[in-house]
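What you see is the complex with one protein chain gone and the rest in place.
For chain A:
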Amino acid sequence: VFRMYGSPRVLLQVLWAQLLCGWVLGSELTFELPDNAKQCFYEDIIIGTKCTLEFQVVTGGHYDVDCRLEDPDGTTLYKEMKKQYDSFTFTAAKNGTYKFCFSNEFSTFTHKTVYFDFQVGDDPPLFPNENRVTALTQMESACVSIHEALKSVIDYQTHFRLREAQGRSRAEDLNTRVAFWSIGEAIILLVVSISQVVLLRSFFSDKKTTTTRVGS
């Protein structure tokens, strides 16, 4: 075994690769990003893995965020400023820790809710102990293609849900604003009209007292 792999380092890497292949999963999270804040996430990726980073701003301000993806050496693979939604696919060229950050540092008072989906590699197989010697039967390949189609349906549903959440939060904001504004406006109207009358009356009352003072 030792001689087969040429060196212990290669053997370790192969074992590591085999192990991690079984553990790679997709991570999908929605988090709140306060104003002037930056949030970074890290993941250890093996060379040659195909990864996808997808993000969408759900609520907050102009629905935009800065996103930046760096490889283990610090080289920027993806950098976009004030983006509402984007999807970026890349193949890992190096082993190591990849870092992606979302920044709301350009905003002074709006906090944002950001959704991201970071897919690394393929889904884990249904049977971990599978030693696929024969090809898939027709039924099985039909099942696999249905599974892939349903996964994309679920993905579209998620994005639709996020857009709907965006629209709904705007509508609810508008509703409360209209309520406050209409009450406030009515009060201001009453206050202004009453004070106009009072002020006008005071002009004429003052004139009367000044005339009496001048007289005496």
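Basically, contacts are C-beta pairs under 8 Å (C-beta built on N, C-alpha and C of every residue); 3 or more make two chains touch, one makes a residue touch a chain; residues count from 1.
Assume contacts and distances are computed from a predicted model.
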| message | I want to check something: the complex is missing a chain, and I'd like its UniProt protein name from "GPI transamidase subunit PIG-U", "Aminotransferase class I/classII large domain-containing protein", "Translation initiation factor eIF2B subunit delta" or "Transmembrane emp24 domain-containing protein 4-like". | response | "Transmembrane emp24 domain-containing protein 4-like"
| remark: Out of A:Ile47, A:Ala93 or A:Val153, only one touches the absent chain, namely A:Val153
| task | Could you list which residues of chain A touch the chain missing from the display? | result | 1-2, 8, 11-12, 15-16, 19-20, 23-25, 27-32, 39-44, 113, 118, 120, 126-129, 137, 139-140, 143-144, 146-147, 150-151, 153-154, 157, 160-161, 164-165, 167-168, 171-172, 174-175, 178-179, 182, 185-186, 189-190, 193, 196-197, 200-201, 204
